[in-house]
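Quick one: structure below, then a few questions.
Excluded from the complex is one protein chain; the other protein chains are retained at their positions.
Chain naming follows the written order as A, B and C, and within any one chain the residues start at number 1.
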Amino acid sequence: MREAAVVSQPNPLQRIPGVAIVLGALIVLFGAIAPGFLTPANLSNVLVQSTILSMLALPMTLIIMTEGLDLSMGAVLTLTSLCVAIVSLATQSMLLGLGAGVLVGAAFGTVNGWLVAILGIPPFVATLGTLGMAQGLSLIVSDGQSVVGIPHGVRDIYSATLLGIPVPIVIALVTYAAFHGLLYHTRFGSYVFALGGNREALRYAGLSPNKLLIAVYAIGGTMAGIAGLLMTARMNSGHPTAGLGLEFDAIAAVAVGGTSFERGNGWLLGTLLGVIAVGVLRNGLNLISLPSSVQVASVGVLVIVALFLDGLRSRA
Amino acid sequence: MNAPGNAAATPLLELRDISKTFPGVKALDDVSFALYAGEVHMLLGENGAGKSSLMKVLCGAYSADAGEFFFEGKKVTIASTADAQKLGIAVIFQEFSLVPYLDIAQNIFLGREPKGRIPGTIDRRRILADARRLLDTIGFDIDPSVIVNTLGVAQQQMVEIAKAISQNARILVMDEPTAALSDRETELLFALIARLKADGVSIVYISHRMAEVFSLGDRITVLRDGRRIDGVRPADVTPDQLVRMMVGRTVDMTYPRNFADKPGEVLLTVKGLTAASGISDINIEVRRGEIVGLCGLVGSGRSEVARAIFGADPVASGEIVFDGKPISGEPDVAARRGIALIPESRKSEGLALLRSVGDNLVVSALRKLFPSGLFDPRSGQRTADGLIRQLRIATPSARQTVGLLSGGNQQKVVIGKWLAAGAKLFIFDEPTRGIDVGAKSEIFALIDRLVAEGAAALMISSEQVEICHVCDRAYVMREGRVAGHLTRNELTEENIVRLGMHHA
Amino acid sequence: DGETIAVFTKNQTNPFFQTVRVGADNMAKTLNAKTLQYIPTKPDSIPEQLSQIEDVVVKKPSAIVFTPVDYKAMVPGVEKINDAKIPVVNITDRSAGGKFLSFVGADDYSLGLETARFLLKTLGGKGNIVIIEGVKGSLTNVDRVRGFNDALKENPGAKLLASQPGNYQRLQALQVMENLMQSNAQIDGVLAANDAMAVGAIEALDGANRKAQVIGINGTKEAIDAIKSGKLLASGDYNGFFQGCLGTMMAVRSLRNQPIINEIVLKPTVITKDNYQPFDQPLEQRTCPTFEEASKLGAK
Partner (left out) sequence: MTDIAKESLSPPRSFLSQDAIQLFYRLLAVLLICAVLAVLNDSFLSLGNILNVLRQASLTFFIASGLTLVVLTAGLDLSVGANVALSACVAGTVIHTTGSPALGILTGLACGGIVGLLNGIMVTALRIPSFIATYGMLWVLNGLTYWYMAGETLHGFPAGFRQIGSGYLFGLPIPVYLLLVFLGIGTLFAQRTIWGQEIYAIGANPVAARLSGIPVTRRLLLVYAVSGTMAGLASIIFLSRLNSAEADIGESLTLPAIAAVLIGGTSLFGGIGTVFGTFIGALILTLVLNGMNLLAVSANWQPLVTGIIVILAVWLDMKTRRRGQ
C-alpha cells in the first residue's frame, strides 16, 4: 500500500552485524577457551574497563557524525585528569576537582569547536593542534611527574558499587542513556544529524550550524573532563601520559560500531558495542595469555575485520 | 506591466534594483521583480542568468549588495532566512536541503519540531501525525518515519515540497522542481500548485521547460546576464519570442540535423547484457554516424545501461563488443578504447568542481596528449584553450574554477574532456538536464558535428521531444529491459510513451 | 611445583625488560614453575596495565612479579592484587604503595652516581659535560639524574653545559646531541640516562667527527659491544636479568614457605673495558644466582 513497503525501510538493526558478529564471535570464542571469562566478576571487569573509553567514544560518535573528528580527546582527558588531581589535592575537595576537570575539558572542547566552526580549520588539523597543546600543558603543570596524595573520596568513584553494580558501570549506563536521549529524542540530536548530513538545511531552518558545532565539540571536551575524574580515581593519582592515544581507540570503536565518516550517518549503540568488543578482546587475550605481540596485532585485526564485514554488507 | 486581476492591487512582494556581485561575476544587475498574491510567476533565463541568485536574495540566503524590499507595500529588510520566513517565504532549492539520515517528518519540521514534555525533546507522536497530514494534502502516500536517505530523487523532491508547504508560506519559490520528477509526480505537483494558487499562495517558478511555462504561468519575468529583460504574460508571447528574450538571439528549437542516409559500420553491439544494477537482457546496436536514443520512464534503467557499457557498474552476463573487439572491465578500459560517458550528474560525477576548467578538460586525455607519461602544463593549457574556443565555453580563462561556471558551460566542459581524448562513442545521460535553450541547441549542434565526423552517440533523455528531434532511431526501456525499438519514422512522443508505460 | 607466576613488565620495546623476562623464565624453569608475561600493548600505558591486573586477578595466578609502569599511578592496581590475596613481589621500580613480599631492584641513584664518577675520573675531574635525561618524572630517570648531578658536584672542575631530555629514545638523544654540539664547541663528557641514548649520542658525535667520553646505563648488549669497541666508556649495570631471577625466586619461595629476602637492592656495577666479559654472553646462557648468592648481592 504505502510506498514505505517498496522503499527498504532503514532498520538500524541492519547495521548490527559488523560489530555484533565480531562481538558475538569473541564472546563465544573466549567463553569456550578462556577459563573464567564467563564469570560475573570477569564480565563486570570488562565493562568497568570499558567505561572510560565509552565516555570518549559516545561524544566522539556525535563529532564524527558532523563529519568532524576530535584527536585531542585523549590528551584533554590526561590534562583534565591532572586538573582533578591537582585541584582536589590542593582543596581536599573532590567536587572542586571535578569542577576544574570539567571546566578545562569544556574549555578545550569549546576551543576545538571554535577553531572548526568559526575559523573553519579542518577538524583533524584543529584537534591535532589542541592535542599538542593539551599534552604540552599536561607536562608543564605536572612537570612530568605523577600527582599523588589526593583525597580518598576520589578513588571511591572508581571502586565503589551502587546496589551491587560498580559505580563506573552506572556512570557509563547513565552516560549512554543521556546520549541516546540526546541524539534520538531531542531537537539538538536532530541537528547533529543535520550538521553532517546537510548544514545548509540548518541554516535555512534559521539555526546556527556554528553554534551547534561548537556545542558538539564542547560536549566532547566536557565528557573528557568527566572521564578525567574516572581516570584519576582509577589511578588514585594524575599522570601526564595516562590518556594519550585513547582518542584513536575511541575513533576506532566508533568506526567499528558502524558510524560512517560521511553525511551524518551514525549509530550510538554500535559505538557502545564497538567499545565492548575491544574490551572483550583484550580481556580474553589476557585470560588465555597469548604472547603480548599477538595482543598488539589483534586490535588492528579486529578493526579491519569489523569494517570489512560492514563493507561486505553495504555492498550486498 | 499590470497586476493580474485588479490593476489596483499592490504587489505582495516587490524587489527593487537588486544588485549582487560575486568575485568576477555580476550575478544581478539592478533587477526589479514584483510578485502578486495568488499568481504563478515564471522566472526564465539562460544558465547563469541569475535566477537562483535572485531567489536566494529574496529568501535571505544571499545578502544583496544594493536594492530594497517591499512587502505589501511596506519597506522591509530581508537579511537572513529567518527574516524571509517571518514574511512567509519558503523555498525549494535546486540543491536539496534534506538531511539524509533523519526521517521524513523530522526533515519537514527541522527547526520547528513540536516540543515534547521534557524540555528539548520532540513530541514524536505529534510530529508524525502532522507530517502524515501534510503528506496527505500533497497526495504523497508514504510513511513519514521513513529515513530520507532511502528515498529516490523524486520522492525527496516531494519531501522538499512538503517541507516548504508546512511553513504555511504565502510565497513559495520553486527552483526547477520538475528536473528530477517523473510524469506522474509532475502531474501531482501541478495539481498541488493549482490548489495552492486557489488558496492565495504566490508561487515563483523557475524552469527551463517551455511547456511548463505556458501551462502553469500567469506571468513571466525574463533575466539575461543578471539583468531583467522583460515581464510578459504567456498569452502575449510565443515560445520563439521568449527564447529570443532569454538568449538575445533566435534559436531553432527543432535542432536541425543532417541525418545520414546510410549509417556507417557497427561500432557498438550489446548482446544479452544483464547487470545487478537492475537491467537484464539488453540488446543494442550503435553505428558510426548515428545518434541513437535511449528512452523510457525515470527509473527504467537507462542510466544503468550506460554505466554498464562504460564499465562503471559490474556486468553479470552478456557481451559488449566495441569497434570489433569485446570489451570488459573498469571505465579506464572503455575510455582507452574510445568510449565516453557524459554522466547524469555533472557536479558529482562529471567534474572536479574545485579544480580549474583546464584541469578538467585535459583529465581524460592525459594519456593521449602525453604518451611519454610526462605532463607539460603549457601544452595542457594550450589544449584547454583550444577546447574552450571550439566549444565556446564562457569562462574568463582556463584557470577559472569550474564550479563557478554556469550549468551549461559545465556540461560543455564534461563533453570537452572527451573530445580531447578522441572518443568514438559518446554516451550522453541527460545531456540537457537543467540547461537553457541556447546551450541546449549548441550542445545538439556539437553532437551532430561529432557524429557527422564519424563518431556515434547513444543519448538518454527524459525530454521525448529532444529524442524525436535529434535521434536517428531509439530504444525504449521499461523496467530494466528494452521494450522496443523505434526507427526514425516511428519516432514520435506517443510511441515512446506507449512502449515505455508500465502495463502497456 | 607447577606454580604460575604472572610477570608484569612495562613494555616490549625496551631491551631491559626483555632481560627481566628472560631472567624470570630462567628462574621459573629451574624451580619447576611457569611464568605468564603481561606487557601493555601500548608501551608504558597506565590504564592498560591496570586492566591487565584486573584481568589477572580473575585468573588467580599463584603469585605475581610486578614492575609498575608508573610507581605512583599503579598503587590502586597493587592494592587490587593485595585485596585478591595474591602474593606479589615488586621489582625494578619501587611502588609508592601496596604490600609486597619483597622488593628487588637496583639503586638508580648509586648507578647514576657511580657511572658519572667513573666518567669524571677518566676526564680527570674536569671538562664540559652534558646530561641526556630519560622520560621526565619517571622514577629511574629522577634518581639517575640526581646521581649524575651529585657526582658533578663532587668535581668542581667539571662544567654542566646542558641537561636535556631524550626520553630514553635513541633518535631524540641523537638529535638533542646534534643540536647541543652546534651551540657548544667543546663537549668532553656525555652522561646518558640509558644505553640507547648513549649510543644515539655516540652516533651524533661520530657524525660530526667529534670525540667525547660517553656513559650509559642498563648494560645492554649493544652497550657491551660499544664498550668492547671503545666507543662507550662505561655502562651502569642495571641487571634486569637478576631482577627477573630474584623476583621470581622470592615469589616461588614464599609459596613454598621457604625463607625469602624482603629487600634486595643490587649493588651498582660499572661495566667498563676491564670487566665486561661476564656481561658479554647471550642472555639464555646466563645463569640465575642461587638463594645463597642472592643474600650476598646487596640485601639490606
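By our rule, a residue touches a chain if its C-beta (ideal position, glycine included) is under 8 Å from a C-beta of that chain, and two chains touch if they have at least 3 such contacts.
Computed from a prediction, not measured in an experiment: that's the story for all the values here.
Participant: The chain left out touches which of the shown chains?
Facilitator: A, B, C
Participant: Using the document's definition of touch, tell me which of C:L36, C:A162, C:V265 or C:L297 contacts the absent chain.
Facilitator: C:A162
Participant: Of the residues listed, A:P40, A:G120 or A:G164, which one is in contact with the missing chain?
Facilitator: A:G120
Participant: Can you tell me which of B:N168, B:S348 or B:N489 touches the chain that was removed from the display?
Facilitator: B:S348
Participant: Using the touch definition from the top, which of C:I53, C:A73, C:L180 or C:I227 touches the missing chain?
Facilitator: C:L180
Participant: Touching the absent chain in the whole complex: find that residue among C:N14, C:N141 or C:Q213.
Facilitator: C:N14
Participant: Going by the touch rule given at the top, which residues of chain C touch the chain that is not shown?
Facilitator: Within chain C, the residues that touch the unshown chain are 11-15, 17-18, 21, 41, 43, 136, 162, 164-165, 167, 169-172, 174-176, 178-183, 196, 199-200, 203, 206-208, 220-222, 225.
Participant: Taking the full complex into account, what residues of chain B touch the chain not shown?
Facilitator: So the residues of chain B touching the unseen chain are 23-24, 310, 312, 330-332, 334-336, 341, 343, 348-356, 358-359, 362-364, 366-367, 370, 373-377, 380-381, 396-401, 404, 417, 421.
Participant: State which residues belonging to chain A touch the missing partner chain.
Facilitator: Contacting residues on chain A, toward the hidden partner: 115, 119-122, 124-126, 128-133, 135-137, 139-140, 143-144, 248, 251-252, 255, 261, 291-304, 307-308, 311, 315.
Please note the rule applied: only the chains that are shown with their structure count from here on.
Participant: Touch graph of the chains shown: is it line, ring, star, complete or other?
Facilitator: Its topology is that of a line.
Participant: From chain A, which chain is the farthest off, judged by mean CA positions?
Facilitator: Checked the centroid distances; the maximum from chain A is B.
Participant: When the centre of a chain is set as the mean of its C-alpha atoms, what distance in Å lies between chain B and chain C?
Facilitator: Centre separation, chain B to chain C: 72 Å.
Participant: If you average the CA atoms of chain A and of chain B, how many Å lie between those two points?
Facilitator: Roughly 43 Å separates the two chain centres.
Participant: Show me the residue ranges of chain A that touch chain B in the complex, using the header's touch definition.
Facilitator: Against chain B, chain A makes touches at 1-4, 7-10, 181, 185-188, 190-191, 193-194, 197-198, 200-207, 263-266.
Participant: Provide the residue numbers of chain C that touch chain A in the complex, in ascending order.
Facilitator: 12, 36-39, 41-42, 44-48, 50-52, 54-56, 58-59, 70-76, 96, 135-138
Participant: Sort out for me which residues of chain B touch chain A in the complex.
Facilitator: 59, 61, 80-82, 85, 91, 93, 95-102, 106-107, 110-113, 116, 120-122, 124, 141-143, 146-147, 149-152, 155
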